Structure formats: C-alpha cells, structure tokens
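As you look at this complex, bear in mind that one protein chain is not there, while each of the others sits in place.
Entry: subunit A
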Amino acid sequence: METVVKQQVDIATRRNKIHPKKLALWVGLVSLTMMFTALTSAYIVRRAAGNWLEFSIPSIFYINTLVIVGSSLTLHAAFAAFKREAGGAYKAWLSITFLLGFAFVIMQYLGWEQLAAEGVPLTINPSGDFIYAISGLHAAHVLAGIAVLGVALAMAFIRPLRVTPARKLRLELTMTYWHFVDVLWIYLIVFLSLQR
C-alpha cells in the first residue's frame, strides 16, 4: 500500500523538478554533514587549548583517498552502463565499486594500526583520539553505503537489467550517498592534514 500512495504522491508532485525522495536524501545528508562539522569544530576548539600531541597522518590514509575516489568513478561507470542497459558492464563496474568500498574500510583499519604502531594508540591524547573517532564514524557511514551497494549488487545479479524509473531512481540515490561519503572523506583528510 506504501507504493500506491507513493505513486499518487509522485503524480501529485509531477510539476516539481526534484523527486521528493532525492530531496529527502539531500536534506538527510545536510544533517549528516552537521555531525562531522561538530566533530571537526570540537577538534579545532580542543586543539587551541594546548596539550596537543603532534604527529603525522598515516600514509595509508592518503592512499586510501585514491581508493574511495576511484570507487566513485567506477560507480559512475556502472551508472552509465545501467543507462545503456549493458548488463555485463553494469555488473562488472558495480562489483568493482563494491570491492573498492570494502578495500577502503580494511585499509582504514590498517591505517589505525599504523597510527598505533607510530606511538599514537587510542586513549593517549585527545589529539589521536579525535583521528580515531572521526575516521571511525566516517567508516561506519561507508559501511552503511556498502550495505546499500550490496543490495544493488544482489539485485543486479538476480534480476535482468531493465531501466525502469524506480530502479534508476534507486541507483541515483545510492550514487548520491556514495559520492557523499567520498567527498566527506576528502574534506576530512584535508582538514586533518591542515589542522596538525
């Protein structure tokens, strides 16, 4: 019954340019952004107060930036293939995106290990704690994105590829979210490197 209402809502809003679900996602992303804004602001405030351990960001974090940016590009390729109704390419690009996403989370974990090995384990100084907390919360959001990608992937293998408005919309929503966690990470890594 949800879908029937949804169709009606869609009809009622046809004159609007942006789909309500897309708008809802954007609004939700604004609120996620606020979460990270809060953490990075807290970081600045705390850093200004002194007693702050100085150390460099693990190099893996930088390499990982390439991984997640790459995954955004491959997801775009998947979307292009989807619109062309090129089933094979779609599945291939989607799988690669999925794996890159996984690789990102695993490499973040390695980054934390590297950090600890460099003498900045958790609970030594808020300076390090912030890195763990911020990148950890980000990784949690990536995991949520991976879950969504997983569903998309399963569907890609189960159902024959057909471009319907509903499926296109779902993929676009997935893509928006994934680009969001990507851009978020770029912001975080730039922030953390500048605010040493």
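Simple rule for what comes next: contacts are C-beta pairs under 8 Å (C-beta built on N, C-alpha and C of every residue); 3 or more make two chains touch, one makes a residue touch a chain; residues count from 1.
Convention: contacts and distances are computed from a predicted model.
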Should one name the undisplayed chain from "Polysulphide reductase, NrfD", "Acetolactate synthase small subunit", "Cbb3-type cytochrome c oxidase subunit I" or "Pyruvate dehydrogenase E1 component subunit alpha" using UniProt, the answer is "Cbb3-type cytochrome c oxidase subunit I"
Full-complex contact with the absent chain, from A:137, A:161 or A:183: A:137
Even though one chain is hidden, which residues of subunit A still touch it in the full complex? 1-2, 4-9, 11-13, 16, 18, 20-21, 23-24, 27-28, 30-32, 34-39, 42, 45-46, 49, 51, 122-123, 125-126, 129-130, 132-133, 137
